[in-house]
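One protein chain is absent from this view; the other protein chains keep their places.
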Amino acid sequence: MGRLIRERFSKDPDPFAEEFVASVEDDERLVPYDIEGSIAHARALSKAGLLNPKEAATVVRALRRIRREHEQGKWKLDATDEDVHMNVEKRLIQLAGRAGAKIHAGRSRNDQVALDLRLWTRDAIDSLLGRLSGLRKVLVRRARGTSDVICPGYTHLQRAQPVLFAHVLLSFHEMIVRDEGRLTDCRKRVDVSPLGAGALAGTSLRIDPRISAKALGLKGLFANSIDAVSDRDFAAEFVFACSLLQTHLSQIAENLILWSSSEFGFIELPDELCTSSSIMPQKKNADLVELVRAKSGRVVGDLVSLLTILKGLPAGYNRDLQETKPPLYDAAETAGASVQALTLAIKGLVVRKVVMEEAASGSEMLATDLAEYLTEKGMPFRDAHQAVARLMKRTATKGTSLADLTVAELKRASPVFEADVLSRITARESVRRRNSPGGTGISRVRQRLRQLSR
Amino acid sequence: MGRLIRERFSKDPDPFAEEFVASVEDDERLVPYDIEGSIAHARALSKAGLLNPKEAATVVRALRRIRREHEQGKWKLDATDEDVHMNVEKRLIQLAGRAGAKIHAGRSRNDQVALDLRLWTRDAIDSLLGRLSGLRKVLVRRARGTSDVICPGYTHLQRAQPVLFAHVLLSFHEMIVRDEGRLTDCRKRVDVSPLGAGALAGTSLRIDPRISAKALGLKGLFANSIDAVSDRDFAAEFVFACSLLQTHLSQIAENLILWSSSEFGFIELPDELCTSSSIMPQKKNADLVELVRAKSGRVVGDLVSLLTILKGLPAGYNRDLQETKPPLYDAAETAGASVQALTLAIKGLVVRKVVMEEAASGSEMLATDLAEYLTEKGMPFRDAHQAVARLMKRTATKGTSLADLTVAELKRASPVFEADVLSRITARESVRRRNSPGGTGISRVRQRLRQLSR
Amino acid sequence: MGRLIRERFSKDPDPFAEEFVASVEDDERLVPYDIEGSIAHARALSKAGLLNPKEAATVVRALRRIRREHEQGKWKLDATDEDVHMNVEKRLIQLAGRAGAKIHAGRSRNDQVALDLRLWTRDAIDSLLGRLSGLRKVLVRRARGTSDVICPGYTHLQRAQPVLFAHVLLSFHEMIVRDEGRLTDCRKRVDVSPLGAGALAGTSLRIDPRISAKALGLKGLFANSIDAVSDRDFAAEFVFACSLLQTHLSQIAENLILWSSSEFGFIELPDELCTSSSIMPQKKNADLVELVRAKSGRVVGDLVSLLTILKGLPAGYNRDLQETKPPLYDAAETAGASVQALTLAIKGLVVRKVVMEEAASGSEMLATDLAEYLTEKGMPFRDAHQAVARLMKRTATKGTSLADLTVAELKRASPVFEADVLSRITARESVRRRNSPGGTGISRVRQRLRQLSR
Partner (left out) sequence: MGRLIRERFSKDPDPFAEEFVASVEDDERLVPYDIEGSIAHARALSKAGLLNPKEAATVVRALRRIRREHEQGKWKLDATDEDVHMNVEKRLIQLAGRAGAKIHAGRSRNDQVALDLRLWTRDAIDSLLGRLSGLRKVLVRRARGTSDVICPGYTHLQRAQPVLFAHVLLSFHEMIVRDEGRLTDCRKRVDVSPLGAGALAGTSLRIDPRISAKALGLKGLFANSIDAVSDRDFAAEFVFACSLLQTHLSQIAENLILWSSSEFGFIELPDELCTSSSIMPQKKNADLVELVRAKSGRVVGDLVSLLTILKGLPAGYNRDLQETKPPLYDAAETAGASVQALTLAIKGLVVRKVVMEEAASGSEMLATDLAEYLTEKGMPFRDAHQAVARLMKRTATKGTSLADLTVAELKRASPVFEADVLSRITARESVRRRNSPGGTGISRVRQRLRQLSR
């Protein structure tokens, strides 16, 4: 519990309390950011004349050494020094002496931790954006390679209309595009320096926080010191973006799981991504993909943790904010790994074209085409829909299908039907014609793929 | 359950099932949007030659009449027609006959409901932004009126450093600014037309969805029809923005509740916003503000509902999506009312300047000023901190305070202290000097208020 | 805002605040419980001599009249009287005069609302238990009627081992049994009277709270008045029980949705529970069941609301507790309707025995049987598992199946195989033999059904 700063107390910390309060375990990942922030702060102190040039050089050199020691595993955080900040400061004083003892002027752990977390989150966003771009590329590549494969399109998990399998893959692509948009918007609000807010009130020392912000490449600067130390919106917003992304991944995963079942049989996942059973020798399971589905629960849980922690806190820093870190770390790491897992799965999956097209060939899925045929010929759509519905009911009762009907039988259902209707009752023709913008029409999808391949 | 479209079935709906599945109760609010969308669709059908000019005019006229009938309470949604779309279509056919029966060509309830919800959400965002702007104005006005009032600044709910009360109010202002940013970013992703995606695959009719999008003033157009009908990201993102906003409101509320307590006594809420007790005649309670605090739970619950509903859904429209509506409506309405409640409370609160300044006058809050004084004189901050901490411990033991110390006593703690230190040990001087950018310094806060008043 | 009790204020309530704070809309359902509680309280007052026999009779008569007026829709709650308690008290005073004005002695709205909610929740539990018992009966009946139907058992949604369809239905039954257990345990903690706790401290009047508790048939009595008025554990626990129940229902729903798909084709839902599409005339959708799946999100959201509201509240009644009501009501009503919806669906579903048995006939699902055969003959299970896995790999490569193998080929895989193995390679034999307690063995399942039919 910050032994360096316990002069005011008459008793040493209780060992259980010390461990309960410490945040070092998860915070090893903050070390490089804490050091980066301290180097920037040293620059601001130097400009303010609170470190002379020699002292500044000593401090920066020592901080870089701590970073190296940490990278090489020679130096680790110690719970008796409470947190990453006190650990780094203590080591800095060991290495840089009196100059090191000057580093904490005009700052507090409150603005420091806000800074560290912002720098960490900025990197986490960039890393996640990189992975999402990879996933999108794989989706586009697989869509390009399957752009002539027809499969059933579903609503309510019931076969609805034939679509291109590539169109389904590109529907996943659109989700990811929105996720990237949200992450990019969030990044703007992350990219703000809180350094210089001090404990909550700024400082009376003549330090210019714009210097450290610039050194860190942060675009914005806090406008209110009380808000700066207690604001964790950037964490909540990022974890939300991860939650919705992970929800998308759960939906993609659900499709892969369904498609890999014996009943669908649309795809097969490669052996190297599958597990077997300890008891059933025949089993091939897509555990990887099931775990991606499940991890949506994990990230939604992280989001709830964060929002519940923030609820009802009074103004100013409260230690509660420490508990916002584990869900932040967990969400970023879970989402990153899940994106990679699905990228692997989609890259490796084998498309069972014959099975898909067989499933898409059922003529009942062409009912809408018949109704649209009648509409083109001038019949109000609602009447056309009812006429075809009656036809469906009749064929269902007889156990036949639309494709078995003769023009004569169709004409009996509605005199508007003519011979040309027969050419419409195939899945390929149906897909070919759904060429409205954004539709599954073959030339539309190819056009979209060309756009995306640029 | 859509009796207009049950031709394929041999049985009437089960009455319990019909009620369970219907969504009419909460969807009265969608009526104007559904009609607006149908008018735009009529335009696209007309352009495509699927409605002739006379039919188009009849349809638009009938739709406007339905809107009027609904506004005047003469026409209401009926659960046996399942949802807003079938209700409007049925009434349209009653009023416009054969022309009305043509309206559903090239669209489906799947793209229709997505459209209605997007139009509703766009309005909900605009309305919320309007209320937030009102809250910000009240905060700035109250900050201007109290810009000389000093109060304790807190961390860990312990008195930390004196600050301007206006600086605290402006810290709330910053939260709201970020909320507005998130809502504005979200609005871009709401402002996209899904109309023309049909059930999931687009249409074979030559309808141009750009026409309806433009008629509705929607900036974007869907890129993938499967995604367009199942995307509820806009709802989730909006409800998240409401959740974080409501979390901020809960924090502001917590402060108001604390400040109104006898123990703090910093503010008083006006009688017209307070309730009394049915048993304790003396009570004056800030129920309004407590409810704002509690409603953060409500909106976080809405967000969880939405994300949990979306988890693991297979591609294409699933009826599960209907359940995303109640949390969407509830979050928007709760957040809107809560903003208004807090606006009233902040507008009406009486500031107890004397109490605040008395509370801010404790010299222990000036310990940091002393440490910064020593730092200015060249002492490393960590040493300065320890020297002052020892001083605090000593005065605490003796039961005196910093303000009681003589220069001689201070010099004994550190020879660096000189006579000029005494002028530093007042709350006003402390606040005056914290003039770093974003700090609580008097001239800084005034500068900020000038910026915000423009 | 309780105009009856605003004597201490100099201003009338603000109209927006009055509406924001009022809870009358959702609380119509509390009226009978509030009256029941008041009747019981009148009895305690009478025993304490605070109402004389005539006054007590007048009060009870008037309360019964209010109940009738409310049932008949002649009297409704009014938001300007804030809540159900002030509404009932005001009407009581109108009807019973001076005697009515005595009713609030020794109680407060704080203990009153806790009482009303407990009585409401007790009834909600009993009603839900009744519906669950109905669902279990339907499950048992359908299991009895299909106790010879074999279908694939799944793990990871991959076919694993053949099982009885009845065994799957009974696995749902077990979930419900646990839900009933949790509700029954929760009921004990609901069944406690808080009446007499007053605002928070009990009362100085000599009223015995055991009298009202007994009159209400409540088994327990509060032990601490501060706890009694702020405890909403009973609501949280009940809403959790509903959440887990609803999660079970979502799992059952997921199975019904999968089974109704063309790909599985195991069951068909009756027309009267299904909807069609406004655009696709052939569609038959199980919206009812999808909504049950989705509503798990709703109830989990209710639970999160409740817990988040309770987080961090200081001791004693806080108005935040009012916000625990909507999720409580919503969870109970959603769970009740969802149980009924699934009961209908399971009652009405048509079992496609031929399809199920065809799906279960794949010999790869008998791999475990072969491994267990080898184990019976003394081969260590791990070796048996590997031997059969190799066999599976070989048949997969050749495109044949286990059922095609001759004894000679089997012997080549392991000399332990003998001719009797052939009789083992059928789904029916596999199911017949899994007769361990709790297993899917035919006689085991029949035995279980006999137990449950008693």
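All chains are identified by letter, namely A, B and C, in their written order; residue positions are counted from 1 within each chain.
Just so it is clear, a contact is a pair of C-beta atoms (placed from the backbone, for glycine too) under 8 Å apart; a residue touches a chain by one contact, two chains touch by 3 or more.
Being a predicted model, the structure only gives us computed values, none of them experimental.
Touch with the chain that is not drawn comes from one residue among C:79, C:226 or C:403, which is C:226.
The residue touching the chain not shown here, chosen from C:10, C:406 or C:423, is C:10. Checked against the full complex, the one of A:82, A:116 or A:369 touching the unshown chain is A:82.
Only one residue in the set A:133, A:184 or A:278 touches the chain that does not appear here, and it is A:278. Of the candidate positions A:107, A:136 or A:352, contact with the unshown chain belongs to A:107.
The residue from C:129, C:244 or C:422 that touches the chain not shown here is C:244. With the whole complex as reference, residues 152, 155-161, 257-258, 260-264, 276-287, 290, 304, 307-308, 311-312, 359, 362, 364-365, 367-368, 370-371, 385-386, 388-389, 391-392 of chain B touch the missing chain. Interface residues of chain A with the unshown chain, by the touch rule above, are 1-2, 4-14, 16-17, 20-21, 82, 85-86, 89, 104, 107-109, 198-199, 270-285, 287-288, 290-291, 293-298, 300-311, 318-323, 326-327, 337, 340-341, 344. Listed here are the chain C residues that touch the chain not shown: 4-5, 7-10, 50, 89, 93, 98-99, 101-106, 110, 153-157, 160-163, 167-168, 170-175, 178, 181-182, 185, 188-189, 196-210, 221-231, 233, 236-237, 240, 243-244, 247, 250-251, 253-255, 258, 293, 296-297, 300, 303-304, 307-308, 310-319, 368-369, 372, 375-376, 380-383, 385-386, 389-390, 392-393, 396, 430-431, 433-441, 444, 448.
Please note the rule applied: only the chains that are shown with their structure count from here on.
Ranked by C-beta contact pairs, the top pair of chains is A-B.
Superposition of chain A on chain B using C-alpha atoms only gives a rotation of 180 degrees, nearest 5. Each chain gets a centre from the mean of its Cα atoms; for chain A and chain C, those two points are 33 Å apart.
If each chain is reduced to the centroid of its CA atoms, chain A and chain B end up 23 Å from each other. Annotation for chain A: residues touching 2 or more other chains are 155-157, 160-161, 258, 304, 307-308, 311-312, 368, 385-386, 389, 392.
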